[in-house]
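Take a look at the structure set out below.
With one protein chain removed, the remaining protein chains of the complex are shown where they sit.
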Amino acid sequence: MGGEALRVLLEHPSVEIAWATSRREEPIEAFHPNLYGCGIRTIHPDRIGACDVVFNALPGDPALEATPGLLDLGCRVIDLGSSFRLRDRETWERVYGRVHPCWPLAERAVYGIPELHAEAIAAAELIANPGCFSSAAILALAPLVREGLVDLRSIVVDGLSGTAGAGAALARPIHHPEIAGNLLPYNVVDHRHTYEMEQELGLLADGPVSVHFTPVYVPISRGILNLCHVFPERALDRSRLLELYRDFYADAPFTTVYDRPKQSGATWQYAPYPWVSSVAGTNHCLIGLDVDPRRNRVLVMAVLDSVGKGGAHAAVENMNLMFGLPRSLGLERRGLHP
Amino acid sequence: MGGEALRVLLEHPSVEIAWATSRREEPIEAFHPNLYGCGIRTIHPDRIGACDVVFNALPGDPALEATPGLLDLGCRVIDLGSSFRLRDRETWERVYGRVHPCWPLAERAVYGIPELHAEAIAAAELIANPGCFSSAAILALAPLVREGLVDLRSIVVDGLSGTAGAGAALARPIHHPEIAGNLLPYNVVDHRHTYEMEQELGLLADGPVSVHFTPVYVPISRGILNLCHVFPERALDRSRLLELYRDFYADAPFTTVYDRPKQSGATWQYAPYPWVSSVAGTNHCLIGLDVDPRRNRVLVMAVLDSVGKGGAHAAVENMNLMFGLPRSLGLERRGLHP
Amino acid sequence: MGGEALRVLLEHPSVEIAWATSRREEPIEAFHPNLYGCGIRTIHPDRIGACDVVFNALPGDPALEATPGLLDLGCRVIDLGSSFRLRDRETWERVYGRVHPCWPLAERAVYGIPELHAEAIAAAELIANPGCFSSAAILALAPLVREGLVDLRSIVVDGLSGTAGAGAALARPIHHPEIAGNLLPYNVVDHRHTYEMEQELGLLADGPVSVHFTPVYVPISRGILNLCHVFPERALDRSRLLELYRDFYADAPFTTVYDRPKQSGATWQYAPYPWVSSVAGTNHCLIGLDVDPRRNRVLVMAVLDSVGKGGAHAAVENMNLMFGLPRSLGLERRGLHP
Partner (left out) sequence: MGGEALRVLLEHPSVEIAWATSRREEPIEAFHPNLYGCGIRTIHPDRIGACDVVFNALPGDPALEATPGLLDLGCRVIDLGSSFRLRDRETWERVYGRVHPCWPLAERAVYGIPELHAEAIAAAELIANPGCFSSAAILALAPLVREGLVDLRSIVVDGLSGTAGAGAALARPIHHPEIAGNLLPYNVVDHRHTYEMEQELGLLADGPVSVHFTPVYVPISRGILNLCHVFPERALDRSRLLELYRDFYADAPFTTVYDRPKQSGATWQYAPYPWVSSVAGTNHCLIGLDVDPRRNRVLVMAVLDSVGKGGAHAAVENMNLMFGLPRSLGLERRGLHP
């Protein structure tokens, strides 16, 4: 996550990278061959000094411990971990299995989904950047939930994730021979990201929401696809729904309703729904949907890159908002094909 | 599907392969490099003669047209396509978009899931071998549905499939550059296999069942993972459920309840749920499950190979039953790791 | 190739895309989901009008036929195919198996490797953009060959290519199930690109050069790795060689000598040689090398993206040179990790 933030910030026209931390003071390219020759200065974490904004990509505990000091130095902080994402202390402490050491900060933190909280983000000192699965699920479901169109107790979300979302630490299931040709469900019930989804969708619904969420690692590197199944109170029309989504995201530069056009050559049919490969390495989220009128189900599909729009790129979008820069600055890359 | 049947039959101790058909009378290894040097005789489809049993792996229409003649010749037929899978004519004709040319045969066909219909299979002249997603969903849900433990109107199944399941025909979405690093939902509502699932589960439930099924191609070659979400009428206990499943499949040699043992070294944790890579190239189906007591959801996961247990290997198991051979004969391979 | 050119040109600050051609006049996103919403105008090839420069990404024969007309319209042309890459007519006609219909154009065309022919490119009306394997081999070997340090008759090049290099046309070996978990050597001797390598290296050597080239498709999408084995006349020192390469490419913004630093934590060791994933989607070529003093062999490794530096991005670099723009404009993207 930190490496991807550096890549984007290196190419951002209004940013100068002051330093990155490295406990062994190794050069950045020791970990990130794609940044070979980048010249970014690395310093030991103990020697951090003031700067405008810090992207905090440390793992759990060190991230938490570093944050108060950074704020005291006058830095604004974008936290890329899970330290400040939940508004309910009891839930946070149960889910993460520890006492929160600086809960008042969590209360001041803004959950960093620009589509929902742009104003609060602009004013925030501390951003809790959302989890990747959470971003995709919240963006996929927000319009339906806000309008109260679906059963809020039976939302089913299957999240298919590339392995880059698992982080840099070596782990048995992410060992290439284990996952090549394989599919790995994990933490299949009560996953931590569920609580972020329920929190943000609950705010939109103004009431409790249950999300039945199951993640699966699949053998791609970058990106996730969330399959979100919802059951409408009454029959919903596909084109009305598309309109609802287009309106909801009319001002959002990076969340796009993806719909195949009417013309129907065989060629076009090959991408009727959003492709995760189209958003890998970018800040884009694409949303597609379909309706089963026979069984009264709506399926909403959202794709984004877990370390892009679901991580470091969204963090840069938040930074743009915080510093009054154009919201899309430095983030306009399109994805590849193929 | 035909190629995989040939591979298994070549290694089957009680089978002699009389012929395979090829319109151009090309050798089998022209299409299947893994059968290089196999010496199987190919004949033009017009020159088919009598034999004990025919595995019919032709595509839709030719498969339908060939079947009456094969039965007239005195061959028993295992149909690997979708010609005879549904018991309701109106449904079949709507779903497959044509008039069924020999419906009386469909009424005599037996749906070839050995775990449910072993006796009828043994006596059948015509087997409708199940669809791969259908096999996995039916096996995953049968115990719960038969016991009436879950809401039969809100069963959600997400099916993740390797590309071998898409068949041998070239197609844009299965072009390697398109799907490497990508995930492709397709026919996301009202998929044809849904009707097989609803039919067989409906028989077990003795009443209507709704399955909300969505398939996704993922960049592996062999195997599928079905994620089946069900909502129990009242809270269900995980170990009781495992017991129910073990009892249900006590006599089934190829459907196994997969559960991680109590001991908890970090090592073991790496395969808490069934791995699709463990069943690729085999006739095994592994079933795992978990319960979210907080939100009252049960997740059942089933893995099998779409051209193995979900296709050609199950067909051979059906053949064993039809000819009074040991049910597991020639099918005992284990999968690979890694 | 055309799609990747459009992606890069869309993000290029000094370019306006006049039109793209489509025989069916379908929108660009019908073929390229990553360009969804791009708004590029498509026209029928018969209705092409004048513009500053045309990127010709048509397949072989139509590409050849279109070129004279484009030049007559006053367009400069960057040809992304193989129509104009060879300087020897007899060789071209034998290798491509046909009479060249407009050979005088081929004689005016400039072979578009900016590292070798920048001045001629700037003045050219017609650029023959190099083949991807050729670019990688020529860049990998140019310094050694120009200095006359190696046996020019026993250069062995194995080229490992992602499937995007095979083009958009569906083909059996690029069908996902066939190549996932597989490796596909093809045209293993006397491959067409060999002649480009021998031509350009021969110019540098001022004499004949033999390249023993073998390509293999591997199951990645983007990028190639060329393994170039050469046998020095006398023992060569690794650090001297690195110096030679650094000098040779001192002014080349996109060809970089990649060498691991001295410090030797285990971490760094993981990327001792150039990674093709670091250059996917970019205009970068990374070159690494090693020496076996015991057997007197030098191995030079070059990585680039077959549709990036080995294709459309190099074409844009050529365009920058042709129009007096900064050579790196619109091409400064770094690759991803992971």
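Letters A, B and C mark the chains in the order given here, with residues in each chain numbered from 1 onward.
Note that a contact is a pair of C-beta atoms (placed from the backbone, for glycine too) under 8 Å apart; a residue touches a chain by one contact, two chains touch by 3 or more.
Because the structure is predicted, anything quoted here is derived from the model rather than measured.
Novice: Among A:51, A:166 or A:252, single out the residue that touches the unshown chain.
Specialist: A:166
Novice: Among C:184, C:252 or C:329, which one touches the chain that has been omitted from the display?
Specialist: Looking across C:184, C:252 or C:329, the contact with the absent chain belongs to C:184.
Novice: Can you name the residues of chain A that touch the chain not displayed here?
Specialist: 162-164, 166, 168, 170-172, 174-181, 219-221
Novice: Name every residue on chain C in touch with the hidden partner chain.
Specialist: On the side of chain C, residues 154, 156, 158, 160, 162, 171-173, 177-178, 180-186, 188-190, 210, 212, 214, 216, 218-223, 225, 227, 229, 231, 267, 270-273, 275-277, 280, 290-292, 294-295, 297, 299, 301, 303, 338 touch the unshown chain.
Novice: List the residues of chain B that touch the chain left out of this view.
Specialist: Considering the whole complex, chain B reaches the absent chain at 3-4, 7, 10-11, 24, 26-27, 30-38, 163-164, 180-181, 221-222, 256, 258, 261, 263, 265, 267-268, 271, 274-275, 277-278, 280-281, 286, 332-338.
Basically, only the chains that are shown with their structure count from here on.
Novice: Centre of all protein Cα atoms: which chain's centre is nearest to it?
Specialist: A
Novice: Taking each chain's centre as the mean of its CA atoms, how far is chain A from chain C in angstrom?
Specialist: 35
Novice: Report, in whole Å, the distance between the mean C-alpha point of chain B and the mean C-alpha point of chain C.
Specialist: Taking the average C-alpha coordinate of chain B and of chain C, the gap between them is 45 Å.
Novice: Identify all positions of chain C at which a residue touches two or more other chains, and write them in rising order.
Specialist: Where chain C meets two or more other chains at a single residue, that happens at 163-164, 180-181, 221.
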